[in-house]
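Removed: one protein chain of the complex. Kept in place: all other protein chains.
Take a look at chain A:
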Amino acid sequence: MVKWTEEERETIRSVWEKVDIDEVGSQIIARTLIVYPWTERYFGRFGDIFTTTAILNNAKVAAHGKVVLNALDLAVKNMDDIKGTYSALSRLHYDKLKVDPDNFKLMADCITISIACKLKAALSPPVHMIWHKFLYAVVEALNSVF
């Protein structure tokens, strides 16, 4: 189980409350698909995701980003048992979706970048370090069944 100090808990909540799930959520999958195009192979049911314009205008891409951030919200609310909270999601990504787990880190990086665009100087180095620890714990939890 990951140990969190009070300062870390407070910092993660403080970053998260500044994130508008609708606004940031619509970006993160788009960013992942555009910056790391091989990830497109996991979203075959989303229709046209083969050009930047198509990705940015794709409603399913935007909607799915919100699904991902809503799942991240669960992790923020369950910091003391992210692994348990994500056990079903981990199994889904392994058994059904068959995602290469290296890709979790790519999406986590895109989430951080989207948040950096929004929070700017508020994502200072010490805050970034704590946020990185949180996302690393989330990625590890998603990896747990692999």
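Assume a contact is a pair of C-beta atoms (placed from the backbone, for glycine too) under 8 Å apart; a residue touches a chain by one contact, two chains touch by 3 or more; residues count from 1.
The rule is simple: contacts and distances are computed from a predicted model.
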Protein name (UniProt record) of the chain left out of view, among "Glutathione S-transferase", "Hemoglobin subunit beta-like", "Aldehyde dehydrogenase" or "D-aspartate oxidase": "Hemoglobin subunit beta-like"
Of A:59, A:88 or A:117, the one touching the omitted chain in the full complex: A:117
Selected from A:56, A:99 or A:145 as touching the chain missing from the view: A:56
Candidates A:34, A:54 or A:145 - the one touching the absent chain: A:34
Missing-chain contacts mapped onto chain A: 27, 30-31, 34-35, 52, 55-56, 109, 112-113, 116-121, 123, 125-126, 128-129, 132
